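In this view, the complex is presented without one of its protein chains, the others remaining in place.
For chain A:
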Amino acid sequence: MEEKKLAIIATKGSLDWAYPPFILASTASALGYETQIFFTFYGLQLLKKKLALEVTPLGNPGMPMPMGMDKWFPVLGLTLPGMQGMMTSMMKKKMKDKGVASVEELRDLCQEAEVKLIACQMTVDLFDMNTSEFIDGIEYAGAAAFFEFAGESDICLYI
């Protein structure tokens, strides 16, 4: 069987959106795919050694809220200080209770499976990001480098 290839662009830096790229990449590796994830803009947050990812109910009518909070807390209530932190800890607890892996664990599994993690150099420069805050074993490159792999890929996802 010839090895298939999966190319992913990860653009989002929130706790909930951290999952799709790492779940798909680690699973693809287990299925024998050669996999690369290109992290750009807010997606770079997923490469930090110390992850500080949060979820926000703001602008997200699809997010299930506990105790019918969305009914008696209209949008303004969701902007209260501390609401985002509370939603984040509730989400993390729920994930743990349901046996969902942490983002760190899935990221480790991806690295173990030799998924290539590439940070967008332009984003690093744009936001003056300190590369010492990123995990080891990642590469820095640009759009042309992404296409070198993506152009040969069987599946290409923008997340």
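Just so it is clear, a residue touches a chain if its C-beta (ideal position, glycine included) is under 8 Å from a C-beta of that chain, and two chains touch if they have at least 3 such contacts; residues count from 1.
Methods note: contacts and distances are computed from a predicted model.
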Per UniProt, the name of the complex member that is left out, chosen from "tRNA 2-thiouridine synthesizing protein A", "ABC transporter ATP-binding protein", "Mechanosensitive ion channel protein MscS" or "Cytochrome c553": "tRNA 2-thiouridine synthesizing protein A"
Identified contact with the non-displayed chain, of A:A101, A:M122, A:I138 or A:C156: A:A101
Chain A, residues in touch with the chain not shown (by the definition above): 1, 23, 26-27, 30-32, 98-101, 109
